[in-house]
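Note that one protein chain of the assembly has been removed; the remaining protein chains are unaltered in position.
Every chain is named by a letter (A and B) in the order it is written, and numbering of its residues begins at 1.
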Amino acid sequence: MTQGTLLRQITDHANRADPYPLYAELRKTPVSQQGDSLFVVSTYWEIKSLLHDPRISSDARNLSPQAAGSLPEQEEEESALPPAFLKLDPPDHDRLRRMTMRPFGPPHTPRRVHNMRGELGRIVSDLIDGFGDRDQIDLVDDFSYPFPVTVICRLLGIPREDEARFHSWADTIAASLDPDPDQDPGERRRGSQQARTELGMYLAGLIDERRSAPGDDMLSALVTDHSPDGQMTPMEVLSTAALLLIAGHETTVNLITNGMLTLLRNPDVLKRLRDEPRLAVPLMEELLRFEPPVQLLPQRTTLADIDIAGVTIPKGASVWLVLASGNRDPQRFPDPDRFDPDRKDNQHLGFGSGIHNCFGAPLARLEAQLALTELARRLDNPRLVEDPPPYRQNAVLRGPRHLNISLDSCRS
Amino acid sequence: MDGDGYLEWMRSEGRIVIVGASLAGLRAAETLREEGFTGSLTLIGDEPHEPYDRPPLSKQVLLGTASADRTLLPRRWAIDATWRLGVAATGLDMAAKRVRLADGDEVGYDRLLIATGVHARPWPHETEADLDGVFVLRTRDDAARLQRRLTSARRVLVIGAGFTGSEIASACRERGLPVTVVERAAAPLVGALGGVVGQVAAELQREHGVDLRCGLMVTGLEGDSAGRLRCAHLSDGTTVEADVALVSLGATRNTAWLAGSGLGAGPRGIACDAGCRAFDVRGIVTDDVFVAGDVARSPHALFGYQFLSLEHWGNAVAQAEVAAHNMISSSSERRPHLWVPAFWSSQFGVSIKSVGVPSLGEEILIAQGALAERRFTGVYGYQGRVIAAVTFDQTKWLEFYQRLIEGAAPFPPAFPMVDHRAEGLRPVPADFPDPSLPTHGPSVTLSGYSPTDRRVAFTPGRA
Partner (left out) sequence: MRLVVDLNRCQGYAQCAFLAPDVFAMHGDEALLYNPHADDAQREHVVRAAAACPVQAILVEDMGDATAPVREGLSGGR
């Protein structure tokens, strides 16, 4: 099959449940040209090398005009929010990420995530208690979605009761990250921009409140903090808050859901996790390798011609780094299609690598570990109602839309 | 004895002796067992302690966040060895294959690994060195003594601003102690990283309240009537009052015990081939004596096959693994030690890392970031190719530059990069001191570099 066809198949929703055979096909050409100025990188070492290559930019303004046309979504001048650090290069990226890190983690606030453990545990317990005596649950709607959303709201200082309002904005914006070549980009862009504008206005109101009456949440810190890098501009606070809110919404839900799905498909591992909760630690790393919540990074471009794996990627090209494919690269991981929580030397790409490595990784790890451990412990005889489950449209932030699980009962 | 038969016997019943019970010695022992060596294994160490990790001594231990007597290295593998600790090796009889020990004992071997490392170069004037309050820092006992003394120190004088000296100054400042640093060169770290980067290190020190005096030497240490350090005299005629002096003038290779053994050992280390086999004084490679770690010097393909000797933590581990593997392998199964030099230091809240051999660099290009922001990546060029790189708080890019070094990429790099600033448009002289002039301490140091700035090694082509 031709390469362009392969890419189309990967973005095709019909293949969402199992894109891995397509990735294996991709890896036959580690760096493959998939269009005039689109190059897809699918093997571990090549992805890792480009993630640490300073000739690779995350700033869409460096795309050639030709490559820009092929991208799913561009932040344009008229967009309501400026690009957050995810879509910036150093030094702006480094500065904004550093300032955002100050209220979140080390070196300035090293214990924030650590100290959330108890609270996370209570949220998990409450949600599972909420299953009551039902004999079937939808893990996504009943657990995997509300859990991280509750957490990110508390962390940022966003009223949980506003969830219904920003849920649809977050969904629309996340969908706009989906590189679906068959959808009209103009229409999607308009929808996404509207969502961005509304989310921006909502956050702007909140930020004003926090500025006058700061709490111990991250939003308050972002508007009031005086760091060695100075203060964020109001627009920077807005785009950073939007980034955290969306990332907090749209990724951990998939990590937890993919995790439970994988456990239900590997009942021996599920049983082991129930008997020895410590297994959750290596299991999490294997899950991040096996079913990473961010499948690919479609936002990179080249600042120079780059020779890699026998291919020259020209300057200004769009570069997709398929993390989930690199994680299944047999050149790096023996028996890569086997889910093996005891796997050694598991240096996966589940959270990326290099300067753009996942900002929320420590929180996501903790959330998912707690969630899976408790689900394993408390759900009595859980079974998949349908396999594969229905998937969300998104090929980048890939995960089931629903995960119906039947169970005998819920332990206390 | 035919090779194969001997090797089989060696692997199952042979006697391997490792002189030096620190990082390299331990990792070699573990590798031997991991690779199936079942004969007898003896580790000889002059310190009374099991192998411990040294990098924390000048950082966490001085800060009080770790204890000097609790830095033992974790084991990767059970080694089932006979330990001869607290007793130094004093001689080697290569013909009889025996190591002599300080207690008069002798230990026979079939294969020997020498990993005796280095010791801190003491203050050259013995009576001054004996003053109460004058310290060196190399061992955990040194660190424990220094750490205790810091609790009552009024002013600390650091003599020599290499990596160890700078790290100690950093720890002292973090503890709130007044610190004076005296450095013979124009800036800290110049021997290892050159003057351009040294200038940044100097600003970093001054910004953190260090009383930094460069281009000066300490000409004498003076005690009070009770034999306690009172002050130091500097070459500009001034005096620094200090009750603690830390002598940080580099290190000396522990090879004195090999004098007269016929092994190719001297103050610059023990010469060995890329497979870690030691040379004898005639330049003939030995079959049964191997070398690893700080005490070794071996030719490196990336650097014109010049002999490199590296006081690097990672080199000790990697070279020990290669040496151990080769000790119990046939010649066709042996591996070369081709580790790309890499080191780190953390001081004044900055992570400094380097790959390659910066001191070979003629020019430096600030490829990313800015010197003034203390976040940058500097690339060193030598004869038109990339020879080394250094990062200040930009570690995540370093592996890219390592690949440039490994690929002998042209210098200066001609491609655009993220965070490339105006100051990175053209290279400038890297500004290393003339290698024929002394930088630290009394002995002439030539080239090579190390995290502790103990520069003893091979003679570079330009010297």
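Definition applied: a contact is a pair of C-beta atoms (placed from the backbone, for glycine too) under 8 Å apart; a residue touches a chain by one contact, two chains touch by 3 or more.
Quick caveat: nothing in here was measured; it's all calculated off a predicted structure.
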Which chains here touch the chain that is missing from view? A, B
Who touches the missing chain here, A:Met284, A:Ala317, A:Ala376 or A:Cys410? A:Met284
Out of B:Lys59, B:Arg84, B:Arg173 or B:His420, point to the residue that touches the absent chain in the complete complex. B:Lys59
Touching the absent chain in the whole complex: find that residue among B:Ser22, B:Thr71 or B:Gln199. B:Thr71
Under the stated touch rule, tell me which residues of subunit B contact the chain that is not displayed. 27, 30, 34, 53, 55-56, 59-60, 63, 65-67, 70-77, 313-314, 317-318, 320-321, 339, 342-344, 346-351, 353, 393-396, 398-399, 402-403
Residue-wise, where is subunit A in contact with the chain that is not depicted? 45, 98, 105-107, 110-111, 113-114, 278, 281-282, 284-285, 342, 344-347, 351, 353, 357, 361-362, 365-366
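Going forward, only the chains that are shown with their structure count from here on.
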Report the inter-centroid distance (CA atoms only) between subunit A and subunit B in whole Å. 42
For the subunit A and subunit B complex, residues of the former touching the latter: 49, 52-57, 89-91, 94, 107, 303-305, 354-355
Which residues of subunit B touch subunit A in the complex? 349, 367-369, 373, 375, 377, 396-397, 399-400, 403, 415-420
